[in-house]
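A single protein chain has been omitted; all remaining protein chains appear in their positions.
And then chain A:
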Amino acid sequence: MTALNNDFNLSAASHLRRSVVEVEQQVSPNAGVTISNHTVKARIGFRGKGAIAFLREQGVTIPEKPNQATFSGGFAVLRLSFTEIWLLDIESDSNETFEPKQKSKSEYIAALESAAKNSPDVYRLFCQHSHALFSFNERDKGTLANLFAKICGVDLRESVFPSGSIAQTSVARVNAVVFKQVISEKTERYYLLSDISSSEYLWDALVDAAGEF
């Protein structure tokens, strides 16, 4: 068995990222829902008693409570428990530089991974290669809530699940993390993280569920 090379930075190896689902985007038959595949975009997770303090030192804004998300600079910051944070590149081109760091998002996340290595009580989570990330856009408000009502037991309607909420639950019988971003008064966007090994099944199940919209 070879020893783990501590200098190796997984986040810097963007060429190793793979998506099991080969489709990048799928529009439902009546154009009510668009599902996009963001699996190969950069993401990173940290856990441990020192994780929140470490990320605040790095200038990351952390949601106040577990199961809340914030969005800034093309990133989503998910607080998945009291001491677990994930940063996801969710929107624009991963090679685009962003202020004020003057780095691409992949470089920024790779730098975070390096900085975490010597921080006490901060444990790196290998969510880059373990999870698939899909997004859902709707043409008319309420469509996605109806879509998810078919496949998820948690009520995701606006009244009880506002923008920035996270639900860690089962979607189409597969474990998933669902979070919501309100884009405008008229539309919402949902994101779904799920284990990559079952992502091909889940993609087909989601496309099937969207078939009526």
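Here is the rule we go by: a contact is a pair of C-beta atoms (placed from the backbone, for glycine too) under 8 Å apart; a residue touches a chain by one contact, two chains touch by 3 or more; residues count from 1.
In the analysis below, contacts and distances are computed from a predicted model.
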Name under which UniProt lists the unshown chain, selected from "N-methylglutamate dehydrogenase subunit B", "RNA polymerase sigma-70 factor, ECF subfamily", "Sarcosine oxidase subunit gamma" or "ABC transporter ATP-binding protein": "N-methylglutamate dehydrogenase subunit B"
Of A:Asn67, A:Asn146 or A:Ser163, the residue in touch with the unshown chain: A:Asn67
Touching residue (missing chain; options A:Ser114, A:Asn175 or A:Ser197): A:Asn175
Option touching the unshown chain, where A:Gln25, A:Thr61 or A:Ser81 are the choices: A:Ser81
Absent-chain interface as seen on chain A, which is shown: 66-67, 80-82, 153-154, 167-170, 175-177
